[in-house]
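Of the protein chains in this complex, all but one are displayed in their positions.
Coming up: chain A.
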Amino acid sequence: MATQAVRPMRKPDERHLARQRWARAGWVYGTMLALAVFFIGPFYVAFLGSLKDNPLEWPFRYSFPQTQPKNWAAAWRLGQLGAGNPWTGGFAPGAEVPFQISYFVEEGQEPEPPTVTVPTRRAGAGLGAIFDEVQAAPYAQVSEVQEVSRRPAVVGGQPGQIVTYAFTIRYPRGDATASLPTVPRLPLDIEAPRGQRYYAATLDPNRLERRGRVASWDSITPGFFGYVFRNYVRVFNEARDPNTGASFFLRWTANSFFVSLAVVLTTLLFASLGGYALARMYLPGKNYLFAFIVFTMTVPGQATFISNYLVLRDLGLLGSLWGMIVWSAVGAGAVFIMKQFFESIPREIEEAALIDGATPVTTFFRIILPMATPALGALTILTFQGMWNEFFKAAVVLSGQQASYTLPLGLSFFRSAYGVAGDWGLMLASAFLSMIPIIILFVVFQRYFVEGVSTSALKG
């Protein structure tokens, strides 16, 4: 009896341990998964939003026209038919675009063909509003709308039939002497009589208006990018300098690269020179100087920006990218990092170089600097990222000079130009585009990043 009483004690113990192991693994993986969802989730939702016609729609849908392969194929084919351009579409002379639309008609109602129009569309808000876009309406000819098929169906519990209509939109070449423009897009409105419900079309419409009576397309020859990544295409096409017509977004990207790279170079140069001098050179009062540098790190930028602003104004650098570079050329934090790193390099190496007859300059550039790659790599990535995302200084220095904006300021420009009109699609798209370089940078430099943070001694 006693042995029987002991044995069951052992068994639950083992099971308990196994359960504990599983529970531990479950917690670890569960936490990691939760963190991943927590960090990636918003990006995923925002990315989906950037593809939508109405990013603010509620309730949020994960499946919408832009995510459906059927529409990808249709957009590709229609772009090809419209202007021979399957990527961004258009409407060129000689184009012939067949199109079909189906309606659900309840039992007892006689189907009527819908009215098809190619409307004149001008942007109502944002930068698009000031450019006179070439319209498709004067050139497009819509053929007669013909009924193609009828089949009985039950939709939403109601019996009735699905009626499909077809028509073709043509862009006649006219006589050979006339030079006709290629129109960037072919908008379309199809209005059905009351009671007929939109069911399907060759390409899903961008919106249903007037309580579902009008199906409306921004372009029925959009091409793949023009349909799926419409907001991304708009970032480049629509946001242009009203004076020169050049794309703002490309300009801002170039500006951001210029400023970030220039500041990375100046930071690397000055921080390594300064750090080395503070770590190794003989300098009376060096420690006080270092304490002072560290002290400046505690002063918030907001406290000194007015004096910096006035200095930049007197130097005539306001509104110029150079103003930003001068202001950010080197930071106390960068000098600090480099000094700490150089102090970790054994003195013996420099002494060996000295015995071999190297001057301090040679020692620095030929011996020390190559050894400092991890620290320089970390500094590069931190500085680049800091400058790429720098909003405050850009807002102070570059205010009002659209052509010399950097990306963060450009995004705020989009917010005031488009956000006020509720057009968040373009803003989401531009935010995603501005993120790409930083992601690439992290992928390329992540080794240095991790090394730079964890390194404390010499390697190899």
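General observations
Everything that follows uses one rule, which is that contacts are C-beta pairs under 8 Å (C-beta built on N, C-alpha and C of every residue); 3 or more make two chains touch, one makes a residue touch a chain; residues count from 1.
By definition in this document, contacts and distances are computed from a predicted model.
Its record in UniProt calls the unshown chain "Bacterial extracellular solute-binding protein", which is the match among "ABC transporter permease subunit", "NADH-quinone oxidoreductase subunit NuoE", "Bacterial extracellular solute-binding protein" or "aminomethyltransferase". From the options A:173, A:210, A:366 or A:447, the residue with contact to the chain not on display is A:210. When the omitted chain is restored, the residue from A:200, A:318, A:358 or A:438 that touches it is A:318. Looking at A:137, A:281, A:352 or A:421, the residue that reaches the missing chain in the full complex is A:421.
Across the entire complex, the residue among A:51, A:74, A:105 or A:127 in touch with the chain not shown is A:127. Even with one chain removed from view, chain A keeps its contact list with that chain: residues 58, 119, 121-127, 129-130, 189, 191, 207, 209-211, 213-214, 216, 242-243, 306, 309-310, 313, 318, 395, 399-402, 409, 412-413, 415-418, 420-423.
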